[in-house]
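The complex appears here without one of its protein chains, the remainder shown in place.
Labels A and B are assigned to the chains in the order they are written; within every chain, residues are numbered from 1.
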Amino acid sequence: MTTERPHGLMAHLPMLWPAGMLVLFFVVPFGIMLAVSFFHQVQGAFFEPAFELDNYGRFVSAFFGRALLFSLWISILSAAIVVAVAFPFTYFLTRLRRRAQVPILVFILAVLSLSEVIIGFSWSTLLSRNAGLSNVMVWLGMLPRPVAWTPSFGALLMGMCYLGFPYTVLIVYPAMSRLDPELPEASRMLGASPFRTFFTIVVPVLKTSLMGAVIMVFVFNLGAFLLPQVLGRPPHWTLSVHITDQAVFQSNIPFAAAMAIFLMLFSLAFIGLTLVLGASREAPR
Amino acid sequence: MSRLGSKLFMGLVLLFLAGPLIVVAGVSLNGAQQLLFPPRDPSLRWYAELFNQPDWLNAMGNSLLIAFTSAALAVLIAFPLAWFLWRYRVRYGSVLYGLGVAPFTLPPVITALGFLVFWVSVGLYGSIVATIVSHAIFFVTLPLVTITLGLNSIDRQVVEAATTMGADERKVFTTIILPLIRPYLISGYAFAFVLSLNEYIVAYMVSGFTVETLPIKIFNSLRYGYTPVMAVVAVVFMLFAALVFGLIARFGDLPKLLGAWSKD
Partner (left out) sequence: MSGLRIDHVGKSFGMFEALKDIDLDFPDGKFICLLGPSGCGKTTLLRVIAGLETPTRGRILLDGTDISGLPAHRRNLGMVFQSLALFPHLTVGENIAYGLRIRGADQATRRRKTEELLDLVRLPGTADRQISQLSGGQRQRVAIARALAIDPKLFLLDEPLSALDAKLRETMQVELKLLQKRLGISTIVVTHDQREALTMADIVVVMNHAEVQQVGSPLDIYRNPVNAFVADFIGSSNLLTGVVGGEDGVIIVDGLPVQTEAGRALVRGTKASISIRPEEVLVHPGTETGPNHLPAKVTFVRDLGASVEIMLECSGREILAVSSPRTRPAVDTGDAVTIELPPAACVVLAS
C-alpha cells in the first residue's frame, strides 16, 4: 500500500509471528529433509545420521530415471490438454453475466476441493467394468459387453486432466475477467470471426497468464501421487508415487528424501520461471 | 451462432466434470454391498451407515476437528503476513510471500515428507497436533492469496480519507480495513477448511496410522475391499463443499473474491 518502511520493533511484530511459524514448520523441515537425504537407511527404524550420496546415486538408475521421465511426460501432456480446454472455457465463462457465472464457479470450486482420493475413486468407478460408463454404452447398444478401461495410460491421463482443470480455471480467471470486453468487440467489428478473434486477440493479450497457467498446472501434476496408483499400472507410477512408496512402505526415508529434494528443486525452478514471466509483464504496460 | 457453440462447449466440459460425480452418487445408492452402476435396489442405507458406524464417525470427527483448527491457524498466520506486506515495503517482501506460497505450490508429497521427517525428529510423529500444524502450514497459501487480493482491492483513497478525518492507524484498521476484507478472511478460511477435510497425503504421512481422517479411511478401504460408504463420503464431501461455496456466493461477491473487478 505505501512505500513506507517499518520503523522499530513494534512495526515488525506482525510479521514475526507468521515468519517464525513458516520458518519453524516449513524451512526447518526442509532443512532436515535435505540432511536426511544424505543419511543412511536403517531397517526397522527411520534413519541414522550419515553422509552418503548413495541415495542420489540410486536415483540415477534406469528404473527411477524412467519414472522421472514418465512423470515429466504425463505432467506436461496433461497440462497442455487442460490449458487448451480450460482457457477457452474460462473465456466463455467470463463473458457470461455475473449471475450466470456464480453457479458454475461454485461447482468448479466444489470439484477443486475434492481430494485426489475421491477423484481417483470416482474415475476408477466410472471406467470400471461393473459400474462404469461402458455399462451405459452397452445399454445404448454401442458396445457388445462392458469393458474395463482402467488401469491404463488413457485412464490416468483423463484423471489427471480432471484433477488439474478446476485449478487452471481459477488461475486464469482473474486476468481473463479483467480483459477489456471491448477488445474482442473491436476485433469483431473489424471483420474477425469469433474464432479468429480468440486466437489473434484474446490469447496474445493474455499470453503471460497462459504461460503461467501451463507451468503452474505442470508443477501441480507432478504432485499427483494417488491417481497413478489407482488408474495406472506400476510402469505409470510417477516420481511422487515412488516417493510415497519409499517413505511409507519401503521405509527408506533417506532415499525418498533425496527424490523429494530433486523434485522440489525442479518445481522451484519452474515456479521461479512463472514469477519472472509475471514480473516482465509489468514493464511494457 | 457462436453463442450457441460456446454454450455447447461449456456444457460438454461441465458434463465431463460432473460425470464421475454422477456415477459415484449412483453407486452410493446401490442396495447391495457392491460397486454397481446404474444402481440396483436403490436405497439410502449406506448414508445411514455412515452416520451410525463408529469407525466412520470417528474418522469424521477427526477430519472436522483438524479442519476447524488448522484452517483457523492458517488464517491467523496468513493475515498478519498479508497485512504486513501490504502496509510496508520491505526488500525481503517477495521472499516472505514466496515462503507463504511455497507449501501449497510444491507437489504435496514433498511437503508431506518434509513434515514427516520433522515430526519424527521432534518426537511428535503420530499426534493430532502434528496433523493440525502441518495442515495449517500447508494451507497457509489459500488465505494468504485471498487476503492479499482483498487488501489490494482497497481503494487507497478511502484509507487516506479516514486518516484526514482523524483516524489513527489502529482506528483505520478496525473501522476500515477489517470490515472491507472480512469477506476475504471468511472465504480464505472456508477454502482452507474444505481442502483440509479432503486432504490425504499430508495427514497420512504425518499421523496416518494413529489419526484416521475420512480420506485416509477411504483410501484404506479402497485397498481392503469395497464398501459403498466410500461413495457416500464422496457425495457428502461434494455436497458440503457446494454448500459452503454456495453460501459464500449468496452472501458475498464470488467473482470478485476470485479476482474479477467489482460490478460496475
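Everything that follows uses one rule, which is that contacts are C-beta pairs under 8 Å (C-beta built on N, C-alpha and C of every residue); 3 or more make two chains touch, one makes a residue touch a chain.
The shown structure was predicted, so the numbers you read here are calculated from the model rather than taken from an experiment.
A.B. asks: Counting contacts across the entire complex, name the shown chains the missing chain touches.
C.D. replies: Result: the unshown chain touches A.
A.B. asks: Of A:Ser75, A:Ser187, A:Asn221 or A:Thr274, which sits in contact with the chain we cannot see?
C.D. replies: A:Ser187
A.B. asks: Of the residues listed, A:Leu127, A:Ile201 or A:Val248, which one is in contact with the missing chain?
C.D. replies: A:Ile201
A.B. asks: Even though one chain is hidden, which residues of subunit A still touch it in the full complex?
C.D. replies: Counting only subunit A, the missing chain is touched by 180, 182-183, 185-194, 196-197, 201, 204-205, 207, 284-285.
Heads up, the rule we're going with is that only the chains that are shown with their structure count from here on.
A.B. asks: Report the inter-chain centroid distance for subunit A and subunit B in whole angstrom, where each centroid is the mean of the CA atoms.
C.D. replies: 16
A.B. asks: Over in the complex, which subunit A residues touch subunit B? Could you list them?
C.D. replies: 1-6, 11, 14-15, 17-19, 21-23, 25-30, 32-33, 36, 46, 85, 88-89, 92-95, 98, 101-111, 113-123, 125-126, 128, 130-133, 135-136, 162, 165-166, 170, 173-175, 177-178, 193-195, 216, 219-220, 222-223, 225-226, 230, 240, 243-244, 247-248, 253, 256-257, 260, 263-264, 267-268, 271, 275
A.B. asks: Quick one: which bits of subunit B touch subunit A in the complex? Just the residue numbers, please.
C.D. replies: Against subunit A, subunit B makes touches at 2, 6-7, 9-10, 13-14, 16-21, 23-24, 27, 34-38, 77-78, 80-81, 83-90, 94, 96, 98-100, 102-103, 105-111, 113-118, 120-121, 133-134, 137, 140, 151, 154, 156, 159, 191, 194-195, 197-201, 204-205, 208, 215, 218-219, 222, 230-231, 233-234, 237-238, 241-242, 245-246, 249, 254-255, 258-261, 263.
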